Every structure is written in C-alpha cells, then in structure tokens.
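With one protein chain held back, the other chains of the complex are shown just where they sit.
Moving on, here comes chain A:
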Amino acid sequence: MQAEAIDGLIGEMVQALKTRLEVQQVKDPVMIGIHTGGVWLAERLHSQLAIQQPLGTLDISFYRDDFTRIGMNPKVKPSQIPFEVEDRHIILVDDVLQTGRTIRAAMNEIFDYGRPASIILATLVERSGRELPIQPSVVGVRPPLTNEQQITLTGPDPLKLIIGTSKQETRETS
C-alpha cells in the first residue's frame, strides 16, 4: 500500500480518535508510540490531533515474554515518557496488531511508570492471529491475510505497507 493511501487511513484514524475521545469525555490525552513502526504512526497522529504533551515512545524489549527463548534485542532503544502517567488518558499507538503480545508488554511497561486513567489502543493494521484477548479501539485497516502472510510498515518517510510471506521478504521488498 502506497504512502497516499496510508495518509488517507491516518486521516480516518484521526477522526475516529476524535470521536472516541469525545465519547469518553477525554479532554487532555497523551500519546505513546511503540518502536519502531508505532512511533512513525504516532508522530503523525500526535501532530494531527494537536496533542499538547510531547509524544512518548516505548521500546518493549525489556518486557517481552520470549526473552528466555530468543534473548536480548541488540537494537533496543530507550523508552521515553516525558510526562506523568498517573491518572492520564493514554492513546497507545502501534503499526500492526497480530498476536497481542507486544501490546501486553507495552501495557506492563506503562504501568511501571504509573497507573493511567485509561488506555485507548490505535493500530494502523489489525490482522488475524490473536493469542491474547486484546483488541484495538481505533483501526486503520483490516486486510484479509492468510496465516502465512506477513505485513510490515516501512518508513519513516514515506510510510508503506508491504505484504510478503516472511518478515525477511517484506523487508527486502521495501
């Protein structure tokens, strides 16, 4: 999927988030993006929603549930939450929701910064393959993918969605 189409999806997500915030009567939300694709997406949503507080970023490497199987991520980046989490309404942003394990890890990490009032999950892609009972509040697109297909967001500029049969292939195509 090309950049223009993704811009359109992001525009729809902005509208959906505005509606959601209004329904929940949230006046002053904060936003956190999950490295790496989630941060690219969050930068755009953060800007278009004109959120006052600076954008937070999370690298969930230290919270992964598969450390005892696959070890340390050599490209871990520092998490940065430049605002108080306690009692805040958080919009958590990731690029692709599949198993739900990344979001679980992200929520665990957020709670180590404080107890938020609520978390709204926004993902560009929601696909099949859930292993944990986690669902997004706002979604850009739900593509019909087989179990074998992988979808990857490349960026940061332009953003593109690549579909392949392996992560390797989606990276090579990008």
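By our rule, a contact is a pair of C-beta atoms (placed from the backbone, for glycine too) under 8 Å apart; a residue touches a chain by one contact, two chains touch by 3 or more; residues count from 1.
Quick note on the criterion: contacts and distances are computed from a predicted model.
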item: Listed names "Aspartate carbamoyltransferase", "Cytochrome c oxidase accessory protein CcoG", "Protein lplB" or "Branched-chain amino acid permease", matching UniProt entry of the absent chain; value: "Aspartate carbamoyltransferase"
item: Residue among A:8, A:54 or A:114 that touches the chain left out of view; value: A:114
item: Of A:2, A:19 or A:80, the one touching the omitted chain in the full complex; value: A:80
item: Positions on chain A contacted by the hidden chain, ascending; value: 59, 61-63, 67-72, 74, 76-80, 86, 108-109, 111-114
